[in-house]
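Note sheet for the following structure.
The complex appears here minus one protein chain, its other protein chains still in place.
Order of writing sets the labels: A and B. Residues in every chain begin at 1.
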Amino acid sequence: MLSENCYDVTKYPVGNPYDDIGAVINSIIADIKSRQTVSDQNDGGKPGAVIYVPPGDYRLATQVVIDVSYLKIVGSGHGFTSSSIRFNTPAHEAARWHEVWPGGSRMLVDISPDAADGEAAGAAFYVKRTGNPRISSVEFADFCIDGLHFISDGSEQNDPENTYKNGKTGIYVGSANDSFRITGMGLIYLEHGVIVYDADALAIDNNFIAECGNCIELKGMGQASRIANNFVGAGYRGHSIYAENYGGILVSSNNVFPRGASSVYFSGVVRSSLTGNRFHSFYPGMLVFAANCCENLVSSNHFLRDREPWAPMQKYDNGLDDLFGLLQIDGSNNSIIANHISETIGTEYVKPAGVKPVIINVVSGISNYIANNHIVATAEISHTNDAPNSACFSTQVGALLSISNLKELEVTAVLVQKGSVRNIVLDSGNDEQVEMDKTKNAFRGTPVPGKNGELSI
Amino acid sequence: MLSENCYDVTKYPVGNPYDDIGAVINSIIADIKSRQTVSDQNDGGKPGAVIYVPPGDYRLATQVVIDVSYLKIVGSGHGFTSSSIRFNTPAHEAARWHEVWPGGSRMLVDISPDAADGEAAGAAFYVKRTGNPRISSVEFADFCIDGLHFISDGSEQNDPENTYKNGKTGIYVGSANDSFRITGMGLIYLEHGVIVYDADALAIDNNFIAECGNCIELKGMGQASRIANNFVGAGYRGHSIYAENYGGILVSSNNVFPRGASSVYFSGVVRSSLTGNRFHSFYPGMLVFAANCCENLVSSNHFLRDREPWAPMQKYDNGLDDLFGLLQIDGSNNSIIANHISETIGTEYVKPAGVKPVIINVVSGISNYIANNHIVATAEISHTNDAPNSACFSTQVGALLSISNLKELEVTAVLVQKGSVRNIVLDSGNDEQVEMDKTKNAFRGTPVPGKNGELSI
Partner (left out) sequence: MLSENCYDVTKYPVGNPYDDIGAVINSIIADIKSRQTVSDQNDGGKPGAVIYVPPGDYRLATQVVIDVSYLKIVGSGHGFTSSSIRFNTPAHEAARWHEVWPGGSRMLVDISPDAADGEAAGAAFYVKRTGNPRISSVEFADFCIDGLHFISDGSEQNDPENTYKNGKTGIYVGSANDSFRITGMGLIYLEHGVIVYDADALAIDNNFIAECGNCIELKGMGQASRIANNFVGAGYRGHSIYAENYGGILVSSNNVFPRGASSVYFSGVVRSSLTGNRFHSFYPGMLVFAANCCENLVSSNHFLRDREPWAPMQKYDNGLDDLFGLLQIDGSNNSIIANHISETIGTEYVKPAGVKPVIINVVSGISNYIANNHIVATAEISHTNDAPNSACFSTQVGALLSISNLKELEVTAVLVQKGSVRNIVLDSGNDEQVEMDKTKNAFRGTPVPGKNGELSI
């Protein structure tokens, strides 16, 4: 027999978790609240509970509403597999596949929200509590939330499974919260993976959040949180990691893969860090600092931008051209230090045609410090890809490993727009590659091989 | 039925875990030892056990003494919430709170040690074994240790819950040990969170150790350990991360928040790394290398120091003035590279009044390498804070996000004391901001915007 604060959705006497795990979990939460009623009894009283979800396919027809602290929902498998490859594989091929759906401890989100009801309406898990204190230490771990299908976006493409739209959200935290943990999860085919408002000391670690419209979105305002060691990759319309009005975020050691309109989009974020991440994108704007982001550190990251190699997705992009900046910075006193940035793209794909792509574009703000970034820009020799759609893996890896047949590509390594001054640009491009008013900013060009010697002392 | 090496404290026939989980766990350990008696039987013999602690409130009146290897104690919830906010909220407000105590799998430490008996006497978990081999692979995971209250420190303040004193320690490892793991824990309101002597290959990862007098302390001597991905924040008297006489420590991707007399204090630590952390402090001395720390790497960290914004704590600090150095370095051959350092403080709060705060203070040792650090110093325009004490979160985030109304603050970016020579300081401050004997050290100033051009080649 389980302890009274340990629940197993398959053993709970109310509801059928295979038909609607949402109703079962809501009933469990009601049970917890009916048993833990006193806020201060013998120095305790409301320790919360753990709800276990064994491996299995569970439909979720009713939204789970969480308003108790110290609730942990845990499975035994993040269960990710690529639904994107599957839906772009001809049906007759997929019919022979070993399996076609994600697995593990998997919830199938059956909620079909009206778009007018907003993101919360389409959430599998909706956390919200009024009053004090902030809801604390809710934990999601090691299970899978699968949105199943994307739907038509009304465009002419008639390509519903590639729209990244379905109005579904995996986890939506709608009120101020403290010390939450989201770890080891698998989130897939959701328009929004995780949305958290007003977080304090939130941990989003070691998850697999991919093939979602947007992956991780921190909204409202918040502080002192960590997004680390995740595999993340949004659709071409959305952001892999988004935050607004947060301070003290640490985004570290994530492997962020395409597509993602942006790998990271910060709006009004300050005093935060992006360190030790690997970012891979198919479009410009892979890192955007908007709305006066200040005093942030971007260091020791690997940025790679190349062209979409997989046929089914080559018709989509994020709409930005190569003058936007691979990194675009609006803000002051930021530090961009010791990053490697690779851009490799056939000159025929540069937009507008014939321009020099901009790598780091400082569009406004002052006193940014851009030092010791190594920018490698190459032009791919065009090649035809006639691989079948199901061969996504070999197509992608083949593209990634293509380092022969490259020639140098001329780029603007750093562009500082006219309104931005007092920036310091060091060893991140030579005199010809850095475009700015060198009387209003400070500059030391990367020494050019063959023109050397003067500086050794 | 559980396997014989799997225990659940709520199912064990001896003792009552709600009254004294310490006695129950000690009885379980005795049972393990009575069953696993032969050190070498069929190539095994002492595999250890796992003890599960379901969510609940468990008093711990008897110290747990661990002297067997391969023991794992695991719960289902770190259960952190802020007791500090709660104890600084008027009782009539807190009476309406949903809950007032931490939760999850929570142990309430009832031990009331005599200070004269030392730190081990007040430990909830005391690990010690004589003889060989070193005790190995003890694991603590996913539960909460709560010291409940701080007590009067005898001062005139009469502010007992804010003293960070109670003689209690969460986990105390008193003898040489190998391959321990402390992960996913919540430690709160303890004078010492974790103290480990003589560690080898210790992992302290993904914990939430806050509102403790000191959080993580590595003592004695040791090597090759990791402190990563934690949320940590000590009281104004103690250290968030402390180590002495260790080599090869990796402190990485932690989000270390105030207060903490120091975010990191190293004494005689060598050949170790602080990389990719986010440090936030309210006082000088946020990083201290004392007693000849050598060959350490400090890189890709974000340091922020501002002023305590929360009224109940504004009367406390760590006693250091702004000439101490935000980072103080005693030692040789250290590397401080590619960090972002922000200091923002109203000039009226600078101590001694009128001085230029020192950011990096090299007090002794030789041949340190300080390069590519971006130091942003600003003066906050003073503002009155009339928020209620319960509004800690909005007060903190409001302060953190304040990036308008800032003016530049003059600081000494790097100060190398007279006795220290052969240091190399590059691009970490301009000629006026770096104070040292430039004939005995090496220096290249950060180029100054508007005085530029000469160096581009």
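Please note the rule applied: a residue touches a chain if its C-beta (ideal position, glycine included) is under 8 Å from a C-beta of that chain, and two chains touch if they have at least 3 such contacts.
Fair warning: this is a prediction, and the values are worked out from it, not measured in the lab.
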Sole residue of B:His149, B:Arg181, B:Arg307 or B:Lys356 that reaches the chain not shown, by the stated touch rule: B:Arg181
Residue among B:Ile21, B:Val109, B:Ile171 or B:Val270 touching the omitted chain: B:Val270
Candidates A:Gln36, A:Thr169 or A:Thr446 - the one touching the absent chain: A:Thr446
Chain A residues that touch the omitted chain in the full complex: 8, 10-11, 54-57, 59, 76-82, 85-86, 89, 93, 96-106, 108, 148, 186, 206, 208, 210, 229, 231, 253, 255, 257, 275-278, 280, 299-302, 304, 337-340, 342, 372, 374, 376, 390, 393, 396-397, 400-401, 403, 427, 446-453, 455-457
Residues from chain B at the interface with the omitted partner, ascending: 2-3, 5-6, 39-40, 42-50, 69-70, 72, 74, 129, 131-137, 139, 176, 178-179, 181, 183, 198, 200-201, 203, 205, 221-226, 228-229, 245, 247-250, 252-253, 268, 270-273, 275-276, 292, 294-297, 299-300, 332-333, 335, 337-338, 367, 369, 371-372, 421-424, 426, 430-431, 438-445, 447-448, 451-452, 454-455
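By definition in this document, only the chains that are shown with their structure count from here on.
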Mean-CA-position distance for chain B and chain A (Å): 29
